[in-house]
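Missing here: one protein chain of the complex. Every other protein chain is in place.
Which chain is which? They are A and B, in the order written, and residues in each are numbered from 1.
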Amino acid sequence: MLKYVVNRLLSLIPVILVTSFMIYWAMSLTEGDPAMMIAGDGASQEMIEQIRHDLGLDQPFLLQYFNYMKGMLVGDMGKSYVTNKDVFATFFQYLPNTLYLGGSAVIIATIVSIPLGIYTAIHQNTWKDTAGMVFALFGTSMPNFWLGLMLIIIFALHLRLFPTGGNFGWKSLVLPAVTVGFGLAALITRITRSSMLDVMRQDYMTTARAKGCSEKRVIYKHGLKNALIPIITAIGLQMSLVITGSVLAETVFSWPGIGRLVYESITRRDIPMVTGSIILCSILMCIINLIVDLVYAFFDPRIKAQYSKKG
Amino acid sequence: MAAKKRIKGRTMFQETWHRLLKNKGAVIGMAFLALLVVVAVISPFVFDYETDVIGQNLAMKLQAPNSEHWFGTDEYGRDLFARVMYGARYSLAIGVGSVGFGLIVGTILGSIAGFYGGKADDIIMRGIDIFYSIPNILKAVVIVSLLGTSTINLIIALAISCATNYARIVRASVMTVRDLEYVESSYAMGLPTWKIILRHILPNCLSPIIVQTTLLIGTTIISASSLSFLGIGVPAPAPEWGALLSGGRAHIRGASYICVIPGLAIMFTVLALNLLGDGLRDALDPKLKK
Partner (left out) sequence: MDLVLDIKDLVVHYETEDSDVHAVNGIDIAIGKKRTLGLVGETGAGKTTTALSIMNLVPDPPGVIKNGSIMLDGKDVLKMSDAELEAMRGNDVAMIFQDPMTALNPVMTVGEQIAESLELHQNLKPEEALEKAKEMLKLVGIAESRAYDYPHQFSGGMKQRVVIAIALACSPRLLIADEPTTALDVTIQAQVLELMKDLINNRDMSMLMITHSLGIVAEICDDMAVMYAGRIVEKGTVDDVFNNMRHPYTEGLFNSLPNLKEQGEMLEPIKGLMPDPSDLPPGCAFAPRCPYATASCSEAVPELKAVDGSKTHFVACHAYSRPDFTLRRNKNEQ
């Protein structure tokens, strides 16, 4: 098993290299001449050349990229054009907040939607099912930044229950977490429902009943454990949705996470910050996907066996 | 052929259409979408772009909905109703455009990967996996930064995401069908490969593609509005719904209706698409429903 994990981590490297190269290359094409921007108006040609040399911009592109990635390994991804602070350090300063937000959203969404999905599956074709499906439908139809705005209007402005933004304790986490989690919850509810419906049709459910298992036991012990496998896969696939949602929610609620960092860097044309953030985000995504795969293997013994054999 | 005429049967298309009509949700969805298309088409004739849509009239700014301005006015005094109606053009164009491009590119890639397997499959799938690992918005950020902020570039950026989506689906469908015996017999008959793919394999992938298309248009519209909201989508002063919400954000306390109405437009549009997509899924394969 351990060997499998190591293998997977190693296979991430080519993915990360290709991804970061593409991003680095794309972003390097967007900026004007950074040396000129730093030197400012009226700087002499020599000064600009000097700055260019200092920044390593006179070297071949691949070498620049190589140095950049080397720098990442020691935590140096350049400095922000705007704040002149270290890109790498800034990213990791804001990352925990996004993890809190994303983590809370996922937890809330899962706690609400898996039971709801099971419930609607058991009561298929009744009004309870329809109600649940309507909720899921609306949830996947609304843009989450708009939901954020609506929540602010209702709960922060009119009802004054929560702050409109910023990070002032747990109350500030609620509205952003709901914003990110709502769409996720709607999606998970649908997936849970259809997974459970699939599982309930299986022969081994009849076997379990024929053994004398109570209906409850059949559904939760035999059904759910099998249904969880595709559900977890699906949740895993949505992790990038959580990051996307966080970018939007953090912007709406001024939540100090990497989402808002990316947004503000974009508007301020802070190329190093944008480049570094996106690359680090992608790496983060790869790691999250790996974790999800491992969780998935934990639940499905057929996959676990495959990996153990390899390892 | 004569036998076909005597038996009062239906083609698969008619069957599907018939089943679709039975689904109330799908019918509502289709009706709304039809209305939306009408609005998009006639907007340029009803509203004059220069005066109604982007013409500023600061004296009239930030009026709540009233009899003269059904949706009120925005922070520059522009009639919100005109802007929202006109905005439908952007959402539909971007939705259909991105998904359309993505469909063509994705289907080609997916067919190649699924049909030939081996190296081609590996390379294509690895490429797709790499794209998948970057969250959507960040992908768009990179592409728009590279190409500049404009509607066309937005469509390109979103089309790439759609293409990866389709590539996966088509590849899976093609792989399922490729090994079936009737494909082997087509080979044995001597049909050229591209004909086999086009005539025998792709028609069987139609169902998931059709369903995915309606749902994907919905997600694309949401993505487009999200990016416009962040300022990297459709450039101002275009009345794209997400951009409208972005403008309204500064006035959320005093004129919150600006933050509500365009969002409702997005939600109902995507809702209609989802209802239609679900209905299509049920109509195309009724066995799945039970």
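Miscellaneous remarks
The rule is short, and it goes like this: a contact is a pair of C-beta atoms (placed from the backbone, for glycine too) under 8 Å apart; a residue touches a chain by one contact, two chains touch by 3 or more.
Just so you know, these numbers come straight off a predicted model, no measurement behind them.
Note on the chain not shown: across the whole complex it touches A.
Interface note: of A:11, A:83, A:130 or A:206, the residue touching the hidden chain in the full complex is A:206.
Checked against the full complex, the one of A:7, A:67 or A:214 touching the unshown chain is A:214.
Contact between chain A and the absent chain runs through residues 202-204, 206-215, 222, 225-226, 229, 299-302, 305.
Note that only the chains that are shown with their structure count from here on.
Averaging C-alpha coordinates per chain places the centre of chain A 23 Å away from that of chain B. Those residues of chain B lying in contact with chain A across their complex are 126, 129-130, 132-138, 141-143, 145-146, 218, 222, 225-226, 229-232, 242, 245, 249, 252-253, 256, 259-260, 263, 266-268, 270-271, 274-275, 278. Across the interface of their complex, chain B is touched by residues 15, 18-19, 22-23, 26-27, 29-30, 137-138, 140-146, 149-150, 152-153, 157, 240-241, 243-244, 247-248, 251-252, 262-263, 266-267, 274, 278, 281-282, 285-286, 289 of chain A.
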